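The complex is shown incomplete by one protein chain, all other protein chains being positioned as in the whole.
Here is chain A:
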Amino acid sequence: MLRKEGITLLKLEGINKIFNEGTPDEKIALDNINLHLAPGDFVTIIGSNGAGKSTMMNMISGALTPDFGSVIIDGKDVTRLPEYKRSHYIGRVFQDPMAGTAPSMTIEENLAIAYSRNAKRGLRGGVSKGRKDFFRTSLEKLSLNLENRLNAKVGMLSGGERQALSLLMATFTKPAILLLDEHTAALDPSRAELITKLTKQLVEEGNLTTLMVTHNMQQAIDLGNRLIMMDKGQIILTIDEDKKPNLTIPDLMTEFEKIRGEKMNSDRALLG
């Protein structure tokens, strides 16, 4: 991991978000969140349902704006920048395999859309000869034989194939930050394993700064150089690079009990 100490790529400062404020459904989704990521960091995020993991991802991507606090990417305050402008910096893969691709368009057309993420879209052809070759070599990395199905409609692919394609599309323009929001949760175990393997490979190849939400504790321990645990809208535990390699699931459970003074809610989701 080519981590550069002392430089901050992503900074969340005092982020607060309350949903349905002033109604009986009021919910504090994020409570004073502070997080700093150095270039090359790969942070895994765990926490029970409703801990605020996805809300935090949406704050970074711009799908939601915080009530207070600021989001700073590469020294630039992007708190008020709309999602479509912020996505120049951010690649994203959603939990739902259907969410990251356009089903009625072909594989090559989907890749062309991802390819023009950083350029102003114009009246050039989306799929040129040169790009096609690039798409083919990129798809070969997935080892799913998609490189020979460039003209197949994405809606015809399986969930695992679509998620692999989404992952490739999110990463191949080398975004400053990659957000993975439980992107293996909706897949069967063997597919999930494949996507996990691909994630590791693509993140390492591109040396991408990554935030990954997961329900699977083992996955959170296996991947990345840092780990954070969230609960009730707060970051309650941060495991840094030096401690992460020796981390185990029981360690995490004990830590949680120490901090919260209660047994970790051993729902299926949290233990994975």
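Simple rule for what comes next: a contact is a pair of C-beta atoms (placed from the backbone, for glycine too) under 8 Å apart; a residue touches a chain by one contact, two chains touch by 3 or more; residues count from 1.
The rule is simple: contacts and distances are computed from a predicted model.
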{"item": "Missing subunit (named according to UniProt) among the choices \"ABC transporter permease\", \"RNA polymerase sigma factor\", \"YciI family protein\" or \"sn-glycerol-3-phosphate-binding periplasmic protein UgpB\"", "value": "\"ABC transporter permease\""}
{"item": "Candidates A:I72, A:M105 or A:A176 - the one touching the absent chain", "value": "A:M105"}
{"item": "Residue, one of A:R117, A:K141 or A:K232, that touches the chain absent here", "value": "A:R117"}
{"item": "Full-complex contact with the absent chain, from A:S61, A:T79 or A:T209", "value": "A:S61"}
{"item": "On chain A, residues whose C-beta touches the chain left out of the figure", "value": "61, 82-88, 90-92, 94, 98-105, 109-110, 112-114, 116-119, 121-127, 169-170"}
